[in-house]
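Only one protein chain is missing; all other protein chains are in place.
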Amino acid sequence: MTTKTTIVLFSGEYDKAMAAYIIANGAAAYDHEVTIFHTFWGLNALRKKENIKVNKGLLEKLFGKMMPKGADRMGLSKMNFLGFGPKMIKHVIKQHQAMTLPQLIAMAQEQKVNLVACTMTMDLLGLKEEELLKGIDYAGVAAYLAEAEDGHVNLFI
Amino acid sequence: MTTKTTIVLFSGEYDKAMAAYIIANGAAAYDHEVTIFHTFWGLNALRKKENIKVNKGLLEKLFGKMMPKGADRMGLSKMNFLGFGPKMIKHVIKQHQAMTLPQLIAMAQEQKVNLVACTMTMDLLGLKEEELLKGIDYAGVAAYLAEAEDGHVNLFI
Partner (left out) sequence: MTTKTTIVLFSGEYDKAMAAYIIANGAAAYDHEVTIFHTFWGLNALRKKENIKVNKGLLEKLFGKMMPKGADRMGLSKMNFLGFGPKMIKHVIKQHQAMTLPQLIAMAQEQKVNLVACTMTMDLLGLKEEELLKGIDYAGVAAYLAEAEDGHVNLFI
């Protein structure tokens, strides 16, 4: 039987998303069936970095402007220092030939990790499918629960 | 056999508590036996909004004053903007006819989700039973572990 790993990625920080994707990629390498369910601020990890023109209301536009456009622009949960912290982390990642968050996400897609965007919170934050990376699935909490119920490792990050 | 879902709600933010209660309500709708174990700042989601007169020491009074009185007064984990963020979120929740946190909590109680307050952290933060909603259970870490041990989905939020 395949081992299932499910991760709810709620947090919108570079370091927390890194942890989620490192665990996901590790589990996929061990042939787990892995799902990352992106909700709330975790959705930002899936945003394209380009400005995508979509029809939005005022609040939706505001949220869209204030939230980071994609993994590379996310801040740190600690020692962010107005954006200097992420630069430090990216520097040491290169020094140690480790993988950046965008690289970890690309690797997860190659390894067929199931990347899911929570449609309910997309609605709340005004995010549209055109703004997210290709190859993403769209689902609600019911789909998450169906996966998690058989999950061997279930985490909320 | 009933599927068990247990959530430790440690965080005291509106958005994180929303995520916890959305998962809990979803799981209850699928006939899971669901427990939310509120500890540390998560206890604030269970506070009554009224000022309740109880006998407290100085530090306990201070904690009581500084912590939000109930779900509706909690801030956001991101983009709080001195309280403007929660207003934005509540506005879009209404726009999308989604449920607010107090509504999600009421629904959980209707669905017989087991809402537990951690007695040890109540002591530390000086919270008394009179200050919390009706229909709450009171227990310690041992009770949580007994539930979680058979849990199919265990999350820490």
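As written, the chain order gives the labels A and B, with residue 1 at the start of each chain.
Everything below uses one rule, namely that contacts are C-beta pairs under 8 Å (C-beta built on N, C-alpha and C of every residue); 3 or more make two chains touch, one makes a residue touch a chain.
This one's a predicted model, so the numbers in the text were calculated from it and none came from an experiment.
Touch with the chain omitted from the figure is made, among A:Ile23, A:Ile36, A:Ala108 or A:Leu133, by A:Ile23. Taking the whole complex into account, chain A touches the unshown chain at residues 3, 15-16, 19, 22-23, 26-27, 30, 32, 77-79, 88-89, 91-93, 95-96, 98, 152-157. Counting over the whole complex, chain B has residues 8, 10-12, 39-41, 59-60, 62-63, 66-67, 120, 123-126, 141-142, 144-145, 148-151, 154-156 touching the chain that is not drawn.
Keep in mind that, in the parts below, only the chains that are shown with their structure count from here on.
If you average the CA atoms of chain A and of chain B, the two centres end up 25 Å from each other.
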